[in-house]
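One chain of protein is taken out of this complex; the other chains stay put.
Chain nomenclature is as follows: A and B, assigned in order of appearance, with residue numbering initiated at 1 for each chain independently.
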Amino acid sequence: MMMEFSTWDILRNLLLAARWTILLSLVSFIGGALVGLLILFLRIGKGRTGRVLAAGYVELFQGTPLLMQLFLAFFGLGLFGIDVPAWLAAATALILWTAAFLAEIWRGCVEAIRRGQWEAAASLGMGYIQQMRWVILPQALRIAVPPTVGFSMQVVKGTALTSIIGFVELSKAGSMVTNATFQPFTVYGLVALIYFALCWPLSKSSQMLERKLNAPHSHH
Amino acid sequence: MPLIAITDVKKRFGDNEVLKGINIDVDPGEVIAIIGKSGSGKSTLLRCINGLESIDDGSILVAGAHLAPDEASLKALRLKVGMIFQQFNLFPHLSVGRNVMLSQMVVKKTPKAEAEAMARRMLDRVGLAHKFDAYPEQLSGGQQQRVAIARALAMQPIALLCDEITSSLDPELVAEVLAVVRELAADGMTLLMVTHEMQFARDVCNRVVFMHEGRVHESGPPEELFGAPRTPELRQFVGRH
Partner (left out) sequence: MTYQFDFSWIAEYLPLLLAGIAVTLELIFVGALVGVSLGITCAWIRALGPCWLRPPFVAYVELIRNTPFLIQLFFIFFGLPSIGVQFSELQAANLAMAVNLGAYSCEIIRAGIQATPRGQYEAGASLAMTPFETFRHVVMIPALQRIWPALSSQIVIVMLGSAVVSQIAAEDLTFAANYIQSRNFRAFEAYIVATAIYLLLSILLRQGLRGLGWALFPRRLP
């Protein structure tokens, strides 16, 4: 069946698909943050095995393409004999990938806290957990906000790759609409603009938070 | 019995032996200045006494209790011995009052009202009661260091270790911090301080320890050490200060 698509029709279809991009981004970011926290505590903790494992995890997920991770999740989960829906493979891979990056960002924040802070807390009789809980984390959290918000934009962009394993979100919808309309210039242009509309506020607010953090007397 | 007994303490960083067998006994109420060139090991010694560095050999006894590297005995030690740092190390995310209250509440489990009352008393003692709600970044270096002293005092230690506490202060701010320390000494607090303030050491301390290349080179009452140094190293050191 041939039918005429107006630009409005195209945009409407793309926007509907963008809901899945947003949902997948949220799931990946929240799931990734939880797993990332776990990796972080292993990475900066006292156990040597945990540190090595966490470092290996980060190296593995930062050192290989997200696309490969998606393929491996898709076909790897399939090895368990279950028919893997694309959304499950997509969410699994994105959560694990996000976790690696967030853990590494947050480790940088924890390590940016001067050694003297640990020592002052220790000299007041606090144990490791108390030093972490009351002195280090509150400060690390503050400086972690801008890069974390900044990375959320990478997650949104990362979801585009899930189209390749067949998850129907904004990018996949772009390809499908292109195949139906033969207007790749308009369609991919619009897809890009929608991504821009999703990502730009995130990157801008990350920059603004960064500036605010660096401003003097930030307590007032 | 000495309050702090340091016996044959050795400390290495890799191949570099920083402390080569230190023996110092500190009696209750004593005020001791540790002087010496940078690299002589004096700061390392102080950090060892507080358990911030582990020792390779020898023993440190505080009020009869052995310093061991496990968390429980470290905590017990640090409840007895407070430490003031060159860089103040106030917690920047907490107000001045909260800085002083925090460890009382999380380490000693002191109720909040009590911790706050203690914090106000200690801040008053260092002359900063009016800064209770200020944040560290709003204070001068001298004021920050006085808050750090109040913070350590709030844990009611039996001794205080002071690691070059005036070295990163502008010259005009040194006096206010030393005045606080002088009062502590007059109140009978046991003090072990690494310092470059020779005049202060002369006026306030009962004993001066001169460290050189990881050893106690000379020690004695200040008038003796500064008046008649026995070794050429100390003579040279005193001559330059």
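One rule holds for everything that comes next: a residue touches a chain if its C-beta (ideal position, glycine included) is under 8 Å from a C-beta of that chain, and two chains touch if they have at least 3 such contacts.
Just so it is clear, the structure is predicted and the values come from calculations on it, not from any experiment.
Engineer: Touch partners of the unshown chain, restricted to the chains that are shown, please.
Structural biologist: Hidden chain, whole complex, touched shown chains: A.
Engineer: Touch as defined at the start, partner being the missing chain; which of A:86, A:161 or A:209 qualifies?
Structural biologist: Looking across A:86, A:161 or A:209, the contact with the absent chain belongs to A:161.
Engineer: Which of A:72, A:88, A:137 or A:168 touches the chain that is not shown?
Structural biologist: Candidates A:72, A:88, A:137 or A:168; residue touching the omitted chain: A:72.
Engineer: Considering the entire assembly, which residues of chain A contact the chain that has been omitted?
Structural biologist: For chain A, the residues touching the absent chain are 59-60, 63-69, 71-72, 75-76, 78-81, 153, 157-158, 160-161, 163-164, 171, 174-175, 178, 183-185, 187-189, 191-192, 195-196, 199-200, 203.
Note that only the chains that are shown with their structure count from here on.
Engineer: What is the distance, in whole Å, between the centres of chain A and chain B, each centre taken as the mean of its C-alpha atoms?
Structural biologist: It comes to 46 Å between the two C-alpha centres.
Engineer: Once bound in the complex, which stretches of chain B touch chain A?
Structural biologist: On the chain B side, the touching residues are 50-52, 71, 74-75, 78-79, 82-83, 85, 87, 89-93, 102-103, 106-108, 135, 137-138, 148, 151-152, 155.
Engineer: Going by the contact rule at the top, pick out the chain A residues touching chain B in the complex.
Structural biologist: Result: residues 114, 116-117, 119-128, 130, 133-135, 138-139, 142, 216-217, 219 of chain A touch chain B.
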